[in-house]
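Removed from the display is one protein chain of the complex; every other protein chain stays in position.
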Amino acid sequence: MSLSTRHPGPSPSTPPPVHPASASVSHPAAARDRPPRGNRPSPAAVALVVGHKALGAVFVVWAAATLTFLIQALLPGDRATLLLNQQTGQVQERTPEELAPVNEAFGFDEPLIVQYLDFLGGLLRGDLGISYTLYQPVTTVIGDQIAPTVVLTFTALAIAWALAVVLLVLTARRTPWVSRIFSGLESAAAALPQYWLGIILLVVFALWLGIFPVVSGSGAAGLVLPALTLGIPLAGFLAQVMRTEFERTLDAPFVLTARARGMSDGGVRLRHVLRHSLLPGLSLTGWAVGAQFSAAVIAENVFARPGLGRVLVTAVNGRDLPVVCGVVMLVAVIYVITNLVVDTAYILVDPRLKEAA
Amino acid sequence: MNALIDTVIPALAPAGSVRSTTGPGAPATSGPPTAGGTPDGTGALAVLEDLNVWFTDALGRRRHVVHDLSVDIRPGECVAVIGESGSGKSVTARTLIGLTGPNAHVEAATATLFGRDVLTLRDGDWKSIRGRDVGFILQDALVSLDPLRTVGAEIGESLRLHGVRGRAERATRVERLLAEVGVPEPRLRAGQRPDQLSGGLRQRALIASAIANHPALVVADEPTTALDVTVQAQVLDVLAQRKDQGTAILLISHDFSVVGRLADRVLVMQGGRIVESGTAAEVLADPQHPYTRQLLDAVPSGHTKGEYLTEAGRARAADRARERPGRTVPARTRQAEAEPPAVLTARGLTKSYRGPDGRDRAVVRDVSFDVRAGQTLGIVGESGSGKSTTASMALGFVTPDAGTVLLEGAPWSELSVAGRRPRRREVTVVYQDPLSSFDPRWTGRRILTDALDAGSAPGPFASGRARRAHRAELAERADHWARLVGLAPEHLAKHPLRLSGGQRQRLAIARALAPEPRVVVLDEAVSALDVSVQAQVLDLLTELQESLGTTYLFISHDLGVIHHMSDEILVMKDGEAVEHGPADEVFGAPRHPYTRELLESLEQLSTHAASR
Partner (left out) sequence: MSTTPLTPAPAGRVSVPAGPASPTPGHGTADRTARTSVSRRPVPVTVWVAGAFAVLLVIASFAPGLLATADPRAIDLDAPLAPPGVDHWFGTDQSGRDLYSRIVHGTGSSLLIGLGATGVGVGLAVVLGSWAALGGRWADAIIGRGIEVLFAFPILLLAMVFIAVYGPSVQTLILAVGLGIAPGYARMVRAQVMSVRRSGYVQAARALGHHPARILTRHVLPNALRPLLAVLTLGIGQSIVWASGLAFLGFGVAPPSPEWGALLEAGRPYITAAWWLEIIPGLAVLATALTATVLGRHVESTLEGDRS
């Protein structure tokens, strides 16, 4: 499924997709009329920026936690009944005698605010609650399955970046038909539903050609097709947003200056233009990691790969809310961490932001 | 412009016929390029003969942008190509270094650079020529140097590409180059990015990157455009210094004062053709071609004060004089019998903004002035002088921290936003970029009727006939204002996007005049226009003032424009009014050192003025 939905199209009418965490950073153009000053901002200013970002990150995690709590607490119907029914596979009313021990164990009969504080306190101790169906701590359920999903997500991300950068440097603003074909391919790749791509890859490379295993297991060979399934659509989308910036930068006066300095076309692309086009790609990545993490569900499903995807699908089907919410929390934390990393990368690529911040 | 057909004037002969006498010969700093002497033995570094360039646009249409152009550049001389936007001057410069662009088609009888055929050189060949034998300088280093890298890295790149391998050696050479172009503290500056440097310093850094390998020829495309006038003079000095050291310069500019300062020979381009060429002294002092004369006439300055800048303006003035004897000159040159009353009064205006470091920075400090009925007050200053903030306070968009603005003696700046609204139509504004000030969905007529419609439209319960009558009346009045600013009804039917720059500014002026304001604030209103269009718009403003008695608050960075237009002048520097008085007094006998510096920096076209 295409990632482009969240960031509505890399269109000229939309502002460059600066991801939320850096949205507060003023645009470099605002720095235009500032008097010249030293390259290094004061440590206090840096600390202020870092503190601000960290605070923002904590806020997002807290808000995610609160939302997940509300989802569980305000669930239509009685939770203890749901829990018992899910465990026994029945649908029936429960007597108070049946419900009492469950309520006692999960603290369902406490006032909401107490439950909420308990929940937050648990989070601080790294406790996400107990699974309704497995009767195991959610952290254990997730922890057992997280490794393959993380490997898959980041392999896919690496593939996407590699594909996007190579494609871009080689094909942007070449002879018209080359550029047109490749930008068309990017649009198509970005619109590819991941399940569909996965099935095609499975049918062609595993079933017909037999190059890769049908059930991917946890080996390296089994990683290739799932990673491509997630990586190709992301590559298409990355290349789309980066191509816009890449081509704009190719027209920039400083590129003309660089050419006039005797720089070859390849040198101009790699040393000047690529760096500028990394910025929108980075913004996108900050958001995409969370999305990739959840989209891993699909790839794991197609290739029967172990990982969080199975856990999640089972939990959704079983209405095992603590597990679902645990995954939500995990993704929120990953999202926040990725964005802090992206912020840092952003400043490395565009040092102007350091002073503007 | 029929005179153009008469292009056969002596000066139009190939550029070689008028010889430059200056130039100390071969470049001293680096040997002539390995390509050796030129085949024709004249020693020219670059020769273009019968150059033609076409561009193909996205729709596949071909546009012929350079017609049969010929030029040669000899060692140590500066050849200037002057023209307005779209004249093909930049294209010519870029063609010389093989960077015409992907959609260009180039033909020429001869096109050589250091004896090598420009049209057959391959990418690989160019790598050793560009940056080593020929340097290239663009306008505005903020965008002409990579904004993400330090200027040291950019200059070092020029060195690295041409064989300076060692990192340490490059660093030393970068520092030396920066010092050479007059950048103080070169080591510190080399570690800064363009946005951390002032306009003048970063332009010098750009020059340093172009001359890093001491090329025999430098192509400078509008090298000082967008710089403040004092900085402009400094940057031109750097270029002049290079020339004195034997570097040949191909200078592309729209500005006669820049050209007059540096050029030995001048080519005037119009519509892709050279219409006149000769030594700088000849062309500037004694222009032969009507277009050159028209361009020179169009430059506003103290000398043009009280005159119209365009032939059409003069003709219309003469017509009016015949109809109404007694008013033969623009209003502002008449000695006012009695001082007209002040329409807009500013007293002690002060405004601070919080800087990025959290400290308040005073943008405007204690500025006072009167804008008198039927007159023009000019506010002149360089970027960052606070003149635009002053304009915003006059308009009531920015509330002063201290001081007041009075409109016809009544409170203006002290009114609440809602309280000011009914009187807003008495102070209108024309901005630098008219296009962005028009709703993109609206036609010219809609824009004007909207400005005329002060909300007195018949309500939703009024009869259809009343509303139709109201609309018809508005449309009629819109046409009237359009005619006054020289726009035809068919212009009003168009979206502003489809109008030319001059027409757009006329529309903006009509919109500002339509509510019949007490004061019109002109905020850099002619700054983005080509000189001949600027002249037309300035003439229009003068005419309107003459016939309607309009009052202007004219804000500009351009001393010539301000001098030409204003009765009274306020000179601003760093938020303060450093000089204030009648125009001729301020410019004739400046008291403040800053005003003097400004005026000295401004290369006056005295030669031309004397010749008229």
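As written, the chains take the letters A and B, and residue 1 is the first residue of each chain.
The rule is short, and it goes like this: a residue touches a chain if its C-beta (ideal position, glycine included) is under 8 Å from a C-beta of that chain, and two chains touch if they have at least 3 such contacts.
Everything numeric in this text was worked out from a predicted model, so none of it was measured.
For the chain missing from the display, the contacting residue among B:320, B:347 or B:425 is B:425, taking the whole complex into account. Only one of A:99, A:167, A:258 or A:295 touches the absent chain when the whole complex is considered: A:295. When the omitted chain is restored, the residue from B:50, B:255, B:282 or B:479 that touches it is B:50. Contact with the undisplayed chain is limited, among A:80, A:331 or A:347, to A:331. Hidden from this view is one chain, which touches subunit B at 1, 4-5, 7, 50, 52, 57-59, 64, 67-68, 84-87, 98-102, 104-110, 117-120, 122-123, 270-273, 291, 294, 395, 397, 420-425, 427-429, 431, 433, 436-441, 450-451, 454-455, 495, 497-502, 504, 511, 515, 529-533, 536.
Mapped onto subunit A, contacts with the missing chain fall at residues 1-2, 4-9, 11-15, 19-21, 23, 56, 59-60, 63-64, 67, 71, 75-76, 174-175, 184, 187-188, 191-196, 199-200, 202-203, 207, 214, 259, 265, 287, 290-291, 293-295, 297-298, 301, 312-313, 315-317, 319-321, 324-325, 327-328, 331-332, 335-336.
Criterion: only the chains that are shown with their structure count from here on.
Distance between chain centres (mean CA atoms), subunit A to subunit B: 48 Å. Looking at the complex, you find that subunit A touches subunit B at residues 28, 31-39, 173, 252-254, 256-265, 267, 271-272, 275-276, 349-352, 355-356.
Of all residues in subunit B, only 94, 97, 99, 102, 123-124, 126-132, 134-136, 138-140, 142-148, 150, 154, 157-158, 161-162, 188, 191-193, 195-198, 201, 206, 209-210, 219, 356, 383-384 touch subunit A in the complex they form.
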